[in-house]
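Encoded as structure tokens, the structure appears first; notes follow it.
The complex appears here without one of its protein chains, the remainder shown in place.
After this line comes subunit A, so read on.
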């Protein structure tokens, strides 16, 4: 069963449309939406060029296709037939390109094609029940092949970006800490100097003082 549907532009991760009441009766829909968003971000950075992919996350699975710089993504139950899910996405893609094709590149504001949600809603209903004639026929369609589509885990996918992030974070931490180290070393150096010469200076000071006092008094 389709849980949520999102359409975004790959180049910058800008969301273009989203299913209407997505996330209804989904307790942690926010978390999944967050995952989708980071997935889009990864895509926009150029990771995961595969144009069709399934990504497992918890009890659900994301399916997405990328075509014409637009990513169509849906989240389903794991039990939902992969074949149907991808046909659903194909349907969306065809309609979306037909309606909004030329404007996709120029869209500037988020959800510029939010009007598409009514179509998403309609199509979703068609795919809701796997046992309708129509869907069974689709399932049996030999021509549509989905076996080669790779399945990976969401941690893996997001992990790629995360690792890069971690490395850059670590390196930046390294620079900042080495700077701190340099500062501290300088400081210690100075303190050592003071410790070394302070007694001498004090003794000399006292001697001179005595001299001076002596000269003054006598």
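Odds and ends about this structure:
FYI, a residue touches a chain if its C-beta (ideal position, glycine included) is under 8 Å from a C-beta of that chain, and two chains touch if they have at least 3 such contacts; residues count from 1.
The rule is simple: contacts and distances are computed from a predicted model.
In the listed set "TELO2-interacting protein 1 homolog", "Phosphatidylinositol glycan anchor biosynthesis class H", "Protein transport protein Sec24-like At3g07100" or "EF-hand domain-containing protein", the entry agreeing with the UniProt name of the missing subunit chain is "Protein transport protein Sec24-like At3g07100".
In the full complex, the hidden chain is touched by subunit A at residues 14-15, 17-18, 20-21, 23-24, 108-111, 114-115, 117-118, 121-122, 125.
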